[in-house]
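Note that one protein chain of the assembly has been removed; the remaining protein chains are unaltered in position.
So, chain A:
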Amino acid sequence: MPQAAVSEAAASAGARDYRALIEPARINSRLYYDPAIFQEELEKIWYKTWVYVGHTSEIPNKNDYVTKSIGPMPVLMVRDKEGEVRLLLNKCPHRGNQLCAYQKGNRTSFTCPYHSWTFSNTGDLMGYALPDGYEGQSKAGLNLGKVPRIAIYRGFVFGSMAAEGISLEEHLGGAKAALDQLLDNSPTGELELTAGFLQHRTKANWKFMLENETDGYHPGFVHGSVFQVTSSGIGSLYGSDSTALTRDYGNGHTEFDLRPEWRKNDKPLQWFGTTPERLPEYVKAMNAGYGEERARQIMIDGSPHVMIFPNLFIAEIQIFVLQPVAVDETVQHVTAVQFKGAPDINRRLRQQTMGSVGPAGLLLADDTEMYERNHRGAQILDPEWLVLSRGLHRERLDDNGFRIAHSTDETPQRGIWRHYLNLMTEAR
């Protein structure tokens, strides 16, 4: 991570009045393109709050590791020799060299190619070359850096660069139920994210993606071409008559909730555009796992469409991880949801994912075109303020006290900015 940049941002913190840039139903364009604001976001969001890092199924065996990230900063997610999941920083404490240059692998130790300092996969310094040069000196304090806090919820590994703060469960709040809903669609209650990630480079600020993931207003227009050429029939979910909901879970987490539509139609697996007859093995496994009645309800409700602030997006059948790398550049990492113990549905999940998302995706290539046009447009000076007022008059609370509104309303986006304002103005 660029320490100098953070210090600079810290020095100017307080100079920006975020209350003057964010109002309840409109925001200032500057929030997307100002490099100083991006640096302050690193400090106050990415290197402070809980950030999704990876899934335990990506490192199933002892000594497995995979390179992940927290914001622009690379992080090694490791299962150490004892089987414990650790988040190590990929920087040799000697002279700062990038330690591991590979995406993934299995090893008990990491050796820096520069001066051959070697670290155990627990992060501890094991030894260095030509030790006589350090005679009388202690190795204490020469271990790899670590992400100070790590928490795992049902396989989802989160890290926080702040040594203290609210617990992960407190951070997830109501959105935890959406993760449970996703896992309910697995006959074993578990995921296996083993298909590898596509990495979609996007010349736009990360918040355009954060906002769009639960924007139910755009699909009819941005994805009209797909609805036109496939017989998916999902176009109607994004119209005026849709009973689908948008939801603000608080803490920046938002949802596009299609369950009202699926429950109205009462057809198992309609959410996935298929029928129980076409996925007999999956249905059998679900019935065995949950009992027929519960399995039927799960298969009617389907998988959630939820954006966990700031970077984990579950798009029913995909897991997206948003990685900001610069004020005007974001990488969308995406893979297919894979349910442990469900080979027949997993193949279809992969096929549909490859068709719809990633750099060549029938859907995401058009979303990404919008992000990049968003970013270019935001820098035009007039009008300065962007409008997020859709559905203000019909916003209401659900049974759990969360704000909900029509599927095309901007309740999620208002919720995101409310949380963002809290984070950016929080006392240090």
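We adopt the following convention: contacts are C-beta pairs under 8 Å (C-beta built on N, C-alpha and C of every residue); 3 or more make two chains touch, one makes a residue touch a chain; residues count from 1.
FYI, contacts and distances are computed from a predicted model.
For the chain of the complex excluded from view, the name given in UniProt is "Ring-hydroxylating dioxygenase subunit beta" [choices: "Ring-hydroxylating dioxygenase subunit beta", "2-oxoglutarate oxidoreductase subunit KorB", "Cytochrome c oxidase subunit 3" or "Serine/threonine-protein kinase RsbT"].
Listed residues A:358, A:391 or A:415: the one in touch with the omitted chain is A:358. For the chain missing from the display, the contacting residue among A:151, A:222 or A:386 is A:222, taking the whole complex into account. Of the candidate positions A:19, A:203 or A:263, contact with the hidden chain is made by A:203.
Contact between chain A and the unshown chain involves residues 103, 195-203, 222, 224-226, 228-230, 331, 335-336, 347, 350-351, 353-355, 358-360, 362, 365-366, 368-370, 372-373, 376.
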